[in-house]
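These notes are about the structure you will find just below.
A single protein chain has been removed from this complex, and every other one stays in its place.
Letters A, B, C, D and E mark the chains as written, and numbering starts fresh at 1 in each.
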Amino acid sequence: MLIRPGHDAIHRLVRMALDEDAPWGDVTSQTLIAASMRVTAQLVAREPGVLSGEDVFIAAMSLTDPAISTRFVVHDAETFSEGTVLATIEGPAQAVLQAERVGLNFVQRMSGIATLTAQYVAAVAGTRARIVDTRKTTPGLRLVERYAVRCGGGHNHRYSLSDAVMVKDNHLAMLAADGVSNVTEALQSMRARLSHTTHVEVEVDRPEQIEAVLAGGADTILLDNFSTAQLASAVAQIAGRALVEASGGITLARVHEVAETGVDIISVGALTHSVRSLDLGLDIVPQ
Amino acid sequence: MLIRPGHDAIHRLVRMALDEDAPWGDVTSQTLIAASMRVTAQLVAREPGVLSGEDVFIAAMSLTDPAISTRFVVHDAETFSEGTVLATIEGPAQAVLQAERVGLNFVQRMSGIATLTAQYVAAVAGTRARIVDTRKTTPGLRLVERYAVRCGGGHNHRYSLSDAVMVKDNHLAMLAADGVSNVTEALQSMRARLSHTTHVEVEVDRPEQIEAVLAGGADTILLDNFSTAQLASAVAQIAGRALVEASGGITLARVHEVAETGVDIISVGALTHSVRSLDLGLDIVPQ
Amino acid sequence: MLIRPGHDAIHRLVRMALDEDAPWGDVTSQTLIAASMRVTAQLVAREPGVLSGEDVFIAAMSLTDPAISTRFVVHDAETFSEGTVLATIEGPAQAVLQAERVGLNFVQRMSGIATLTAQYVAAVAGTRARIVDTRKTTPGLRLVERYAVRCGGGHNHRYSLSDAVMVKDNHLAMLAADGVSNVTEALQSMRARLSHTTHVEVEVDRPEQIEAVLAGGADTILLDNFSTAQLASAVAQIAGRALVEASGGITLARVHEVAETGVDIISVGALTHSVRSLDLGLDIVPQ
Amino acid sequence: MLIRPGHDAIHRLVRMALDEDAPWGDVTSQTLIAASMRVTAQLVAREPGVLSGEDVFIAAMSLTDPAISTRFVVHDAETFSEGTVLATIEGPAQAVLQAERVGLNFVQRMSGIATLTAQYVAAVAGTRARIVDTRKTTPGLRLVERYAVRCGGGHNHRYSLSDAVMVKDNHLAMLAADGVSNVTEALQSMRARLSHTTHVEVEVDRPEQIEAVLAGGADTILLDNFSTAQLASAVAQIAGRALVEASGGITLARVHEVAETGVDIISVGALTHSVRSLDLGLDIVPQ
Amino acid sequence: MLIRPGHDAIHRLVRMALDEDAPWGDVTSQTLIAASMRVTAQLVAREPGVLSGEDVFIAAMSLTDPAISTRFVVHDAETFSEGTVLATIEGPAQAVLQAERVGLNFVQRMSGIATLTAQYVAAVAGTRARIVDTRKTTPGLRLVERYAVRCGGGHNHRYSLSDAVMVKDNHLAMLAADGVSNVTEALQSMRARLSHTTHVEVEVDRPEQIEAVLAGGADTILLDNFSTAQLASAVAQIAGRALVEASGGITLARVHEVAETGVDIISVGALTHSVRSLDLGLDIVPQ
Partner (left out) sequence: MLIRPGHDAIHRLVRMALDEDAPWGDVTSQTLIAASMRVTAQLVAREPGVLSGEDVFIAAMSLTDPAISTRFVVHDAETFSEGTVLATIEGPAQAVLQAERVGLNFVQRMSGIATLTAQYVAAVAGTRARIVDTRKTTPGLRLVERYAVRCGGGHNHRYSLSDAVMVKDNHLAMLAADGVSNVTEALQSMRARLSHTTHVEVEVDRPEQIEAVLAGGADTILLDNFSTAQLASAVAQIAGRALVEASGGITLARVHEVAETGVDIISVGALTHSVRSLDLGLDIVPQ
């Protein structure tokens, strides 16, 4: 039960990428390879990982030429080992070679995100914590990057500025600059203007801020750059009155320790802001 | 004399990103901060690097609200140290806070690319080699990622499949499958179909392929995954009859050694396919 | 502290409408009125109401001709009486006459929504209930119709299928058809897949369904087509364990009675699905 | 012989609406309902009316998921009674539930327009008058709203400012302000600049204006806010020298009386500017 | 009183052309000319003609760089002699050189159309005939090509298939194939389905068809490929009962003779389907 982006949204993204990569044709394939040649190729994993991008890769092929057929044998959210054949592609050679790079650019990046996410998720196994992403996504690719996080077993944070509240340090600084000293009242007043479906999360930098924020009705409290000890203490203090999110300086090495403090959510910007593409390649199958 | 993307192309990218990040408004700023509040903020470097993304950041601010003014004191392609104030932003607080993430997502990513590129460029200083990028860019962002490489002192490879030829192993495999054994003739025949402005580059995996490719009239020979010794030997063999590009497994640690072999071009996919966003932040300036 | 749609989103909508209404010019104004003529006009209320659409109206004028200046003296969310001059427009006569209909089509529709919303809001004054809209908006205009509801003092329900959960009768029917008899467990399982910021609302048709839904962790329970007595009883039963929304058959005549039952939210599809445009007109000011 | 909007235009509208309603998926269906579930549903009339929107509804389903099949048994422009099954939908349950609201939003609105139009058309049966719409359509939806009027048996007025002339009171006021006192000459001069295919219609507020306008060569004279007696008198005066259109204050109650005066055209802004969506619903068919 | 395309439509066209001509920058100007250089240039006529494209040329400059200022001294629809300076351009040298080709491509083509049109218009001076264009325009450029015809003193025919009826030989062939032998009744029946603002034009190939078409209520009769004598005879026969259009084989050499027959309209496909760009150039002004 994976929430998948819609067909149309994926096609729009892929069309844009294909147009960017071959605005008026592929001068190599179309002048070197006979138009009648057909090819069978395999998408092969050159390192282990978690797949994400099946539909996008298929679209890169079929939007380049509807005569290409692509069949995935590993599916999104599934793990694979080095050397695994992930998919088989069959069709006109010119078109397969033309579509290769765009298809790979998407699926390598998305699988890189899914694989990294899965490592974080594995590291917190056995705790109550879930791994979530942030808004530090690549401009224009949030749709597929968030999906890749889900493929890796992670959860999504709010999708955009429009669908949930996150009161951050800069917001509180502005309130203070405006002479608003009572954060509790400010939060209550804000809540009255919001949709009843809007989740309110508030970031705190120091333990002393927690009670005012709870009194303001926050649904989630984000503890920013808290030490592990501070996190444990804050979890105890909040005691279920709100969800607790840890953020800031979360590395794979430290994440288990953070999860052990009892926080509900651990957000990791690196899932999408510093992605290493997974090494996948397209191999021609000798006939 | 930096080739910059056009205003309209930048605005189109930024509009898409703003729309993605706030489809119908920022429910936090617009319900918490008074519409009349103004703010002064600074874009601050939390680590040293090379700037790229000035125009894009400015557009993120001014397209969110034309009343925001942004002034950069460090400019694209310039280096900066940790703690440097890169730009000052002044305008309506709601809008500045709304635009912050989109502006940062672009400039952090682009500066990450520029900074990494500059490290590679520095590593080959004193040699004839230039550092170039590849088509392994983020779908939809090639325009700004290629620009970021230029900001870092790197050069661009072909922009797309339409503007230069690159014959790769898969193309040669297809030729062989089609019964074409004479690569030289195939290349000559291809050349006759191309624009006279189209550069022809051919990838070889083994030294034995070089002479046939030269005879076919290649402008550049790409030596894929050659050892350093093999590279040096191939440079000697080619002896200026074509440009020589080294590719595959180029790390920062190894790049100087590769450059010392006398190759003309070293292409590094990692410049864009595995980007770490540079740590830049937006700080509110107390009034 | 009204959440306003962004400039760019408004401009996109208005451009589309202007293009629809004058694909290649206004054959009347441009062949009858001298290009040099200037005009002063007033946007006048022909009936009382609540304003919504100030920015959109201004955009219709200025995107038709940047030489038109428009100044609103009544602002969005403010009430006005019949005969009130809402805005003054000054500029080239050809362009003002060309832009008139598009400007009016938006502002009349949006003010119609704001005015109707304000009547519902007034009717529940003194109760805890808030008036909210639904997804029964005009395709393509959700952005401005939701804003118009806010101008009228109403609140927004979830914006789209992506930002909050609403489990409706058809969903429950599908679960039953799938052999899922334990709704509580199904809801808990669904919650585990959702973002922690996603609000979960569940619709019930009968009082007997309430406890299972509460046990499933619903944040809001929607009571669909409940009689006033049933609503009151359900509010007592739920007793603050979730928010309570009343929906279905809510008329202006009945809404106060519904609000008196203690429900938190009353959703009214008619706010946007059956809009009467408010009667506003553009009058030329004799010079 | 109904003029239908093109496939591509309909798909563009529906894609925009689907994207608006589910930018990155349906968090309810896709986390609650098994992806393998299939459903049969019926589009049912909860009140009598005239259908409009068949192609648009089908597109909402098939663009959400090509695996959904939709078969209409009542067709556009046909009348139906309460309880009629209009269409049967079969396909993946997640997708049908996701597409439901967008499909309904279109077909309910369009059928509301068609049904109201049909009431006006019925009321003038037996007279020479035809019922026509105006440019008071919803921004962006003129294409389908005009089609809905045709489905209801009405006729369309000019589509946009570009395809026919309508000289209104504000135009005449501008001419006067420009010192042009001879309306006849102004109209003749305008005609010389227009395409020979451009129909010229002129609005008059007072009977005294009619002769000058006829002399100017108007194809249609619009009598704005004339009483029934004034209309009859004007029809007699014009005596076939131009088509006669009645406009302003046309209600269902009064329209027959207006038609009896012998006018050729009765334009009704309310057909599109104040639409009540027809009550249609989607019912799951128990298996 | 020239009907001009809207600002937004022109900008959309010019943006598309600029993007086509410089997707990621101008590699010549931006690597050869210092970014700080400014230039003054003149748009000069290398042959006499009629100007069209002022706004489009200005947009090509200012959308490339808002810092370019362009001032036309000859205006659209005005004639000029060889050697005339039409406009002066001042701004950053890189940007002016980048925008040059796109600006010229538009204004040369549009002025070519205007100039040819003016020749036809001059040739029929003193007769009642007007010169009109056809739908044989360049895909995507109808907006500006039709405007260019107006600049040349010509008139426009219907803009598209949606705004006026033209019954051609193929339509009549289809009617016949459908067993419809009474063209008069078919035309009357068609008229009943059309908007009252829709002009009906019918093409005839033979004089014998004229009476049936007149009886069907045609507003204009198009005489296709009639000899001059046949035209004169048909004008006499029609005798003002409909407008008369001559079409087919209209050359500059023959057009006066055709006009002398008394036809109202002469349509010339060559105005837009076979355009010779006017020779205009951009000269750098030595400083």
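Basically, a residue touches a chain if its C-beta (ideal position, glycine included) is under 8 Å from a C-beta of that chain, and two chains touch if they have at least 3 such contacts.
On a predicted model such as this, the values are computed, not experimentally measured, just so you know.
Trainee: Under the definition given at the start, what are the shown partners of the omitted chain?
Mentor: A, B, D, E
Trainee: Just name the one of B:S81, B:S181, B:S195 or B:Q287 that touches the chain not displayed here.
Mentor: In the full complex, the listed residue that touches the missing chain is B:S195.
Trainee: Out of A:D19, A:D205 or A:E260, which residue would touch the omitted chain in the full complex?
Mentor: Result: among the candidates, A:D19 touches the missing chain.
Trainee: On subunit A, where is the contact patch with the chain that was removed from view?
Mentor: 15, 18-19, 22-27, 30-32, 34-35, 63-66
Trainee: Considering the entire assembly, which residues of subunit B contact the chain that has been omitted?
Mentor: Counting only subunit B, the missing chain is touched by 1, 3, 130, 132, 155-159, 162-164, 193-199, 201, 219-220, 243, 245, 264-265.
Trainee: If you put the missing chain back, which residues of subunit D would it touch?
Mentor: These residues touch the chain not displayed: 1-9, 142-143, 146-147, 159.
As a convention for this text, only the chains that are shown with their structure count from here on.
Trainee: Write down the chain pair in B-E, D-E or A-C that repeats the interface of C-E; the criterion is over half of the contact pairs matching by residue number.
Mentor: Duplicate interface of C-E: B-E.
Trainee: Superimpose the Cα trace of subunit B on the Cα trace of subunit E, which carries the same sequence, then give the rotation angle to the nearest 5°.
Mentor: 120
Trainee: I'd like the Å distance between the centres of subunit B and subunit C, where a centre is the mean of that chain's Cα atoms.
Mentor: The computed centroid separation for subunit B versus subunit C comes out at 44 Å.
Trainee: Measure off the straight-line distance from the CA centroid of subunit A to the CA centroid of subunit E, and report it in whole Å.
Mentor: Spacing between the chain centres: roughly 52 Å.
Trainee: What are the residues of subunit E that contact at least two other chains?
Mentor: Touching at least two other chains: 1, 3, 23, 159.
Trainee: Can you tell me, using the touch rule above, whether these chains form a line, ring, star, complete graph or other shape?
Mentor: other
Trainee: Quick one: which chain pairs are touching?
Mentor: A-B, A-C, A-D, B-C, B-E, C-D, C-E, D-E
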